[in-house]
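For this view, one protein chain was removed and the others were kept in their places.
Letters A, B, C, D and E mark the chains in the order given here, with residues in each chain numbered from 1 onward.
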């Protein structure tokens, strides 16, 4: 983990970074069910899933989001605060054995009128799997301090 | 778990249900760090957190979302598909020992022009803690089959 | 989860419900060993198990019971209390990849002489795997309030 | 773990052993919920439990059984097979922070008429907590090979 | 678990014992990453590992050590205290599906000059996998009470 103080003014639209990869295992499916309490057969019942179009167990949307965000959690910015997410979309299903990787890119910034001294920075999260297909997108909104 | 087939036409704006509660424990914090890979000291370092405004460890946003959604995972609708989430907001911090409860309410529905035979249904998720304070909101978008 | 108040008088012999399915994974074997502290090689040592009649790792009896019961935990009856289990039998082994499903049926009821105002209700739990073979049975005894 | 071959003839009624102790933590409650899929508020919702007679979260019966049995899993007898359990009773509730300890005692043995060369051995499991109160009892039935 | 009081004088150079086996699963890899916080792609990214000489995910050294030591944790000696380890070496990689087994042998003992009444006992830990290949060695140093 790296600590890096970065003020509103320091963000540039278009700057991006990408993460290492992580293979999503059957273990992650089981852990996520137990952690979230969501035991839907779409995620946990291999026999039932054989009767569905994809023919196999599909990752929880909340897990793809959680791990996709978790992969980016390597730089602490003490002057930025997570505000929320917009337009999260589950673009493609994630299966056991898929390898996820995240990319974040600054796509917008604007001063916050209602909160002087702060700016709103939007970082687009794109989670892809091995062959490069996008599985999830979401826009992460940060509230970031301005330089004094 | 209950299976309940509910077509686009069956959804009524304003219909709502709420869930049982679940106390968020230190265990959930540790499990979520290990599951997501996010070991930020804001979630895991009690000494560091004493120096922050809240004075204690704060739940991962992805965990509040995951458990808030997980609490609602009790009814399977085989003709509804999760499409994504809009306007997820972290309204208040969640601390160790807080008890979460979710409420979902149908707030919008419209036929999908680009996808005949399907409608888009928006369900607002509101996660609250013991005293009734809202900690997270998000709009869950479903794609739901129409009756033939 | 559904809350449903059901008094002693409301139970009918023969009424039954069955659950969704859940595939038992290698993860469940490892989690159960770590949770129970039972690391017998019959459950965890694939090489050793090749030398046994079944030729593969066999689920802990306590796990088949725990998950078999857990699958039924979808309806809360605030006037019923779990008293114990009779005649639990491990009928067939459960292997990694088997999909379990539970069925519960009311098989007996009688007023409790020693505890006026309560009845004893017996619910038979039958856990089966994909091809319909029974793997575990047990009789769950509830103490249920009578209507006043 | 100890391997110890013990034939039907080697069992004596009244022989007993007791285990080391294990403190049941909030973690065990959360892990058991996630493993079993049983998220009843009796086990996980501290606010709800304040309104119940015990005033606090109560361990899952399946967990007390699983850990009570797990504590005894230190001696492998290659000629004994677990057959099932009789008369499992939840005698007292287990709370977070209670320390469990198990005792097993051989209480019955008889040759199996239907299965020559095997005997049925009954081992009574008694799980107690710190002050010595019994929390769970169950009779474990083994099928044990006779000496040739 | 067995309690066995064994004083410094009771240890003999050359005495040894070996443990039961345990298959290392993909679950163990994922659990260890989440427990340690080490999400290096060498352990978790199957795609990346295809580009490395071994062609597959490799166990964390800390996990091989932890499980190798854990396998030996069956005898409690109340007069021996763990002091540390010398010369831990990762001799061969451990892959998903390998079955580990540990052997410990007393290789040295000497009285502690600086701490009268105590001796230093060195136990060599050797962790092997199925075909008998050594994967890890380490010398465990105990401080053991002398008889009075």
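Keep in mind that, in the parts below, a residue touches a chain if its C-beta (ideal position, glycine included) is under 8 Å from a C-beta of that chain, and two chains touch if they have at least 3 such contacts.
What you are looking at is a predicted structure, and each value in this text was computed from that prediction instead of being measured.
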Exercise. Name every shown chain in contact with the chain that has been left out of the document.
Key: A, B, C, D, E
Practice problem: Give the residue, chosen from E:88, E:112 or E:146, that touches the chain omitted from the document. | Solution: E:88
Quiz item: For subunit E, which residues reach the chain that was dropped from this view?
Solution: 1, 22, 28, 31-32, 35-41, 61-63, 65-67, 69-71, 73, 76, 82-90, 138
Quiz prompt | Interface residues of subunit B (partner: the chain not displayed) | solution = 26-27, 29-31, 34, 39-41, 44-48, 57
Exercise. Please give every residue of subunit A in contact with the chain that is not shown.
Key: 1-3, 19-20, 74, 76
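Note that only the chains that are shown with their structure count from here on.
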Exercise. Please state, in steps, how far subunit E lies from subunit A along the shortest route of touching chains.
Key: 1
Quiz item: Of the other chains, whose C-alpha centre is the longest way from the centre of subunit D?
Solution: A
Quiz item: So which chain is farthest from subunit E, going by the mean of the CA atoms in each chain?
Solution: B
Exercise. List the centre-to-centre spacing of subunit A and subunit B in whole Å, with centres computed as mean CA coordinates.
Key: 15
Quiz item: Using CA atom averages as chain centres, what separation in Å is found between subunit B and subunit D?
Solution: 37
Self-check item: Centre-to-centre distance between subunit E and subunit B (centres being mean Cα positions), rounded to whole Å
Solution: 43
Exercise. At least two other chains touched by the same residue of subunit C: list those residues.
Key: 1, 20, 22, 26-28, 31, 39-41, 76
Quiz item: What graph shape do the protein chains here make by touch: line, ring, star, complete or other?
Solution: complete
